[in-house]
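Yeah, one chain of the complex is gone here, protein chain that is, but the others are all in their spots.
As written, the chain order gives the labels A and B, with residue 1 at the start of each chain.
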Amino acid sequence: MPSADAAPAPARASRRAGGRRPRASARSGTVGGSRRADTLAGYAFLAPSLVGVGGFLLLPVGIVAGISLFRWDLVSPARWTGPSNYQSILTDPAFGRSLAVTAFFVLLVIPLQTALGLAAALLLDQRLPGSTWFRAILVLPWISAPLALGVVWRWLFDPSDGAINQLLGHRVEWLTSPTLALPSVAAVTVWTNVGYVALFFLAGLAGIPPQYAEAARIDGAGPWQRLRRITLPLLRPTTFFVLATGVISSFQVFDTVYAMTRGGPAGRTEVVAYAIYREAFVDFRMGRAAAMSVVLFLLLITVTIAQQSWFRRRTTYEMG
Amino acid sequence: MRRLFLILAALLLAAGCSIAGGDAKGRTTVTFRLWDEQVAKAYQQSFAAFEKAHPDIGVQVQVVPWADYWTKLPADVAAGTAADIFWTNTSNFGLYADNGQLLPVEFTGDWTTSVVDLYTRNGKLWGVPQLWDSIALYYNKDLVPDPPTLTWDPAAPDDALRATLRKLTVDSAGRHPGQSGFDPQKTRVYGFNAAFDLQAILWDFVGSNGGTWQSGDTFDFADRPKTVQAVQYVVDLINAEHVAPPAADTNTNGDKALQLFTQGRMALFQSGPYHLKSIQEAAGFQWGVAPLPNGPAGRVGVVHGVAAVASAKTRHRDATVEVLKWIGSADGQRPIAEGGYAFPGVTTAQPVFVDYWKKQGVDLQPFLDSAGGTTFPAPLGPRVGAGQTAYTPILQQVFLGRLGVAEGLRKAQDAGNEAMKG
Partner (left out) sequence: MRRAVLTYLALGIGAILILAPYLMSVQTSVKTPRQFAQQPPLAPPRPPTGANYAELVVGGHTLIPPLVVTVQVVVVVVIGQLTCSVLAAYAFARLDFPGRDAIFWVYLATLMVPVAAVLVPRFVLLSETGLSNTFWGIVLPSMFGSPYAIFLLRQFFRAVPQELLDAARIDGAGHPGVLRHVILPLSRPILATLLIITAVTHWNDFLWPLVITSGARWQVLTVAVAGLQSQYQGNWTLVMAATTLATMPLLVLFVLFQKHIVRSITITGMK
């Protein structure tokens, strides 16, 4: 194990933190060696995952793209229809609505769960006695299977006997109100995910050498400045990952909606993933479900590329 | 860290060993799939007797949870891994029957006629009746001492049902709907379980008013004045009369009405025999079963049946047919009847079921009468499930009072029929 000279001198860390943005050598940062050897090693390292991703993701995805050009109810033979599934979903106001519902859902969930997750991680990172317990409590909702917790939330939201209305002292019809249903589902999603998001930030914080903050403290930076100037910039790779996968997974949220509202009232919580599930397994329109998946797929790629370029302008940590 | 990996490796090894184990008996195995884990135990008993008589055939029972049954089944059919025999309901079997996925039933049995009718399509019978449900009225004897015989008439300004339900409904101050100061938000006891429940409530009222729901494989209710009138009547019970829980409570929680009944907070609960066991286990009061309310067209209730169907892709057709014959016989269905689970599809096995409940002090005659009288057909057609999911959100809005009945039924019918086109 090389005990490298890498311990950054406090002064250097402080210069990084106070001055230019931290710059990892990731972009050009390969492990030196001949390019041919690298190519060989690269593909050797990739081989197992190429099998997995190729066989169990890419191939099925290709099949889905193919199915989107057919009419198929799983039971009778598929019939070629060309692009008509795309025409039909793109002119279907219900699909447009479910995209809008999903976008609104993502806008509600992502800022909240990221901010709360980060806040929780920062609080826990102070390592006060008892943090272990708080950490365990924080992840409880996330490690429990969604079936039981979905129904508990339905009890809590029950208009007549639910705990929430009893605390409020008056009747609110949370899950059947056109304006409150989606925020209610979003709140439960945030509740479930905060601990999970906090885990990444905790791991990210653990990866920041304490010398950096120490140096800044010596230079006279207050806690708020240290957070803004050192911690948050150094957390960017984590933040990017949390946001990117958070957006992708909330675009695909299904369990909570299924357990709480089944898309109701009048489609106000029918997110895209639920619509796809319904098309495929309730209505048996595999072709339309596949076409919806392809549209969602393209949409998510666009969003992720946009996120990526937004982040890239701010740091050099991100993707190639 | 290293110790942990050792532990993991040991576990992995254990996994590998237990994976290697397998079993092979020199006999044909027929797989049988259903969604009810309780009834599965009755079938296990039944198949034990069958295997004794047929040493060359083994039956393997698979339970797939109800909530996911209809997700897994089409995937299995598409991949050719469906069970040899599986349970189905009326909404779902049409798709498989119409696409040549099922073996027609080419033997006869002593089966309940209404269920045989439900599974006869294009002149052939596709399933062997296993269980059936009809609808009647559970009542809480603490609140309703005598078996209620109720009539209703949507054309009359007031009728016996509405008057009775108002009397039974009480708020926390002891006032009834219609009295000044009655607060529907503080209802202590509800009279009735009017709600968006197609099988137990809506279709029965529609039928008892002489209305229709389906013609052939298409929905046909929006232009039927009798249907519109009956739906309006049920919705008014909730939103105008306040004798039933608000739809906001029942739309997203299908168990709500049953819970209110077992909590002693609902006087009359219209439902099927599928709730007998839950009520028996939970009710802390005396209860009984009465006939459905009598409407302008008489008492017309839904009869729904579950059938066992055989996959056309079975690899051992003869053995499969043998098993199917067995579960279509009185001997084969006796454990289901003896356990008190449901009315068995074989007529001669029914007295066993009725006796089970007689011993528990419950008279099932109203269910038998309901099934023996005029009945309202359960949903049918290869894509009726898609139609129902399409109109459900619209009808839920009607029950919430956010959409007028006539307008809502029109929209619901259009959406349902559009979805059924595929």
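Keep in mind that, in the parts below, contacts are C-beta pairs under 8 Å (C-beta built on N, C-alpha and C of every residue); 3 or more make two chains touch, one makes a residue touch a chain.
These numbers come from a predicted model, not from an experiment.
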Self-check item: Hidden partner chain, residues of chain B it touches
Solution: 8, 11-12, 14-15, 18-19, 31, 33, 35-38, 60-68, 71-72, 75-76, 78-81, 83, 255, 259, 262-264, 274-275, 277-278, 281-284
Self-check item: Interface residues of chain A (partner: the chain not displayed)
Solution: 1-8, 24-26, 29-33, 35, 38-39, 41-43, 45-46, 48-53, 55-61, 63-64, 67, 74, 119-120, 123-128, 130-132, 134-149, 151-153, 155-156, 158, 161, 163, 166, 191, 194-196, 199-200, 202-203, 205-207, 209-211, 237-238, 240-241, 244-245, 248, 251-252, 254, 272-273, 276-277, 280-281, 286, 289-290, 292-293, 296-297, 300-301, 304, 317, 319-320
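The rule is simple: only the chains that are shown with their structure count from here on.
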Exercise. Within their complex, state which residues of chain A touch chain B.
Key: 71, 73-76, 154, 158-160, 171, 173, 175-176, 260-267, 278, 281-285
Self-check item: Touching residues on chain B, where the partner in the complex is chain A
Solution: 70-71, 74-75, 77-78, 95-96, 98-99, 101, 185, 245-249, 251-253, 256, 383, 385-386, 389-390, 393-394, 396-397, 400, 402, 419, 422
